[in-house]
Each structure stands twice: as C-alpha cells, then as structure tokens.
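Dropping a structure here in structure tokens format, bear with me for questions.
Now for chain A:
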Amino acid sequence: MNYMKSFRHFAIAAGFAAATLASAGTAAAQETLTIYDLESLTGPGQTVGVAQANAVKLAVEHINEAGGLKVGDTTYTVELDTHDDRSQATAGVTAVQKMISYGKPVLMVGSLSSAVTGAYLPIVREREDFISIVMGAALFFTEEDKAIYHPRVAVAQYTESTVTFIKGQEGIKRVGVLTDNKHGGFVQQTPRLKELFGEAGMEVVGEEEFSFGATQFGPQLTAILRGNPDVINIRGYGSDVARAIKQARDLGYTGLIVSSSGIVAKDVIEAQADAAMTNARDLFVPLAGDLIEGGRNAEKAKAFADAYKAKFGEESGATSLSAYGGFFILARAIEKAGTVDDIPAIRKVLDDITVAEVSEIIEPMIPQEGGRAFREHQSYFALVVREWRDGRFVPVGFVD
Partner candidate 1 sequence: MQDIVNGLAQGTIYSMAGVGLVLIFSVVRVPNFAHGEPLMVAAMLPLTLMTFYGVPLPLALLIGIAAAIAMGVFFSAAVFARLSRYPEVALLIVSLALVVLISSAAVMLWGDSPRQTPGGPDIILDLLGARIPIMWLVIMVTALASTVALDFFISHTSPGRIMRAMALNPFAAQLMGIPVKRYHALAFAIGSGLAGLAGALFSLAFAVQSTMGAALALKAFIVIIFAGMGSIWGAFAGGLLLGLVESFGASYISSGYRDTFGFVFLLAVLLIRPAGLFARKTNA
Partner candidate 2 sequence: MADVLRIDNLSAGYGHATVLRGVTIAIEAQSTVAIVGPNGAGKSTLLKVISGLVRPMAGEVRFRDEDMARWSSDRVVASGIVHVPEGRQVFPGLSVAENLWLGGYSHPERRQEILEDVLTLFPRLRERLSQAADSLSGGEQQMLAIGRGLMAAPAVLMLDEPTLGLAPVIIDQMTEALMALRARSNLSLIVVEQNLQLTRALCDRAHILVDGRIAASGATEELVGSDVMKIYLG
C-alpha cells in the first residue's frame, strides 16, 4: 500500500516537473521562496497535525501549479521547509531557533498545539523579521502578538456560541460542565464560560475535570449528576467526548449534551458510543463534509475534499481547511505587499486584508469591520451544529 502511495506521489511529481520544465522557458525570472511549516507530525498531536500539514502541501501545490507567486516582477516557486515539533514545546522552540539561525526573514505557517505555540511565542513575538500564520492552536491572539496571525477559530468563540446555543434550547436552568484539564484553551475559558452562563440566567450545578486520554469518567459524571443538570457541556477532544457521552448515558443521564470538539465517526465507533449519541450536539468550526452537506461554500469544499482525498488517500481532518485558507492568506499578502522580505510591509497588508480578497478561503469566515479577515490578528467563523444520525454526523444548523 505504501508502495502504491509513493508511486502515486512519484507520478504526480513527475508530471509536475514536466509542467514546470515546459513553463520554464517562458517565465521571466523564476525564483524559489522558502516558507517554513512547523507541524506536529509525530507525538500525541499527530492525527490532526498530519491533516494540517497535508493541507499546507496541497495549497503549495495549487499555487505552484498556477505558476507560482507573482511578487512585483518576479515569480516565485514556493518551497516548503517542514519541521516536526513532535508535539513537544522544547522541540518546537529548537525548530524555530533553527529557522531564525539562517539570518533571513522567516515566513512560517503551521503550529498545531497550544503548548508549542505558547513556547515559541516569547522568542518571536517582538521580532520584526518573523511572521507566523498559526492554523491550529486554541489560543486567543491579540495585537500584542505582533508576529502572529490566527486565521483559525479561537476557543473564546466556542464559549460564546455554546452559551448562545444552550440559551436557545427550552427549559434549561441547570448546567453541568466537564472540561479537559490538559486543554489550555478550554481551561483558560472556564471563568468566562461560567460568567456567560450566569448572565444567561443559568446555574452551573457541577464543574468537573478530566485529563486528555482519560478512560473513566464515572466519578466526575456522578458528581455532576448529583446536581440534576438539564444539560452537560463537555469540553475536550472528540475521542474523549465520545467516551464521556457513553458513560453519561450508562449512568442514566438522558438529557442534552453539548460539546465543541470536532468529534468524528471514528471517535464514536472506538468508544462504542453509537447508541449514546442521541440528544448530543457538537458545535464546531465546520469540516469539509459539513460544508458540502450543509450547503455553505459547498462547491469549493467539495473541490478541496476531492483534491485532498486524491492526493493523500484519506479524508481531510479538523484543521485542514484552516491550514489551506491560512496559507493562501499569507500568499496573497506577499503578492499584495510586493515583497518577500519586508516583513513590516507584509504585516501591514495582513492587518487590512479582506476575506473577499482571498477567494481560496473555504471555511465560513465572518468578515470583520471593513470586510477584514482579522480583528486584532484573530479570525472568526460561523460554527456548525452537528448531530449523530445513522452512523455519521450531519450538520443541522449554523451559528453565525
């Protein structure tokens, strides 16, 4: 199977090389632009990390196939230099050190884990020769993080949408909250979540924690159920959420369960939670499948999903769309700024770039003031509400 895969890569590469050679004669000045990609290709973040890195590869391929980046009079072929942070903070820092050590301005994309991003942030935050487009990580970025742009949903948005969604349901007074205590984003948002529930007139009757990868949720759920909640909000990764839902049902809880985890069918199957998913909803930034089925940017999403599947032989993952869109945001900003090494100029373009200018963005990004993609370096998205029906998740609505 691996052999077949590598053969396919070879075939694509060969065809691509031929195309480049053919066009080389006509191009005026073709140079190479190196863009760094920091990804969690191994370690605990691997599953999502690889899906994110693949989408970056796909974006680069599409740009190069279309002739490369036109910056002023020069056309650049984009070359990726991918580094594996191994899902570890120190490995991420050393990788970033390596990029900086060449003494040239650094254009970087990627970063999946919040711990890795948080670890290299102090090194690059103030640098005038560094741009990082962070396509993963649950952290919330602001204008103070000068080098970082985050065209990816921040957990803060999940917090607000979750409360809005629950408020919209009928007869809900008591809320139980179960949080992954290794998930920096969710933990950071816990006080805000409680505040919002309070403002909405709901009472938090149980607030419990579990650790990423936990297999037993009995004590926590038992404690939450003592408060007789009308809804349980589970905040963590999909596979953990699926197991928690299963165990909540085993303990006799039949009420509404709301998560924001991007849970997928595989999570439900591995947890044997098929029957437990009734009356559970997941609020998440939409995946390609959700957009296709929910009829939002369906065509672009389908084209992306097909291209991804053709190239990598599997479905795209949780942050694939953000990575694809994020890469094009950077590419467009470079073209628009007309420079590859004047970082302040590129940043200036990024600050004002509009969603409409980057037609390759597939996710339902909500334009900010003046149609901008970023508000203080952070993007916002419409979220999808997903429900488990007949062995798969289907979108049942969007929260804008």
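A word on the picks: all candidates are chains of the complex that A comes from, given by their letters.
Note that in this section contacts are C-beta pairs under 8 Å (C-beta built on N, C-alpha and C of every residue); 3 or more make two chains touch, one makes a residue touch a chain; residues count from 1.
As the structure is a computational prediction, the values presented were derived from the model and not from experiment.
Shown alone here is chain A; of the other chains of the complex, listed as 1 or 2, the one that touches it is 1.
Taken together, the chain A residues at the contact with candidate 1 in this complex read 44, 47, 181, 208-211, 213, 215-216, 218-220, 222-223, 225, 239, 243, 250-252, 270-272, 275.
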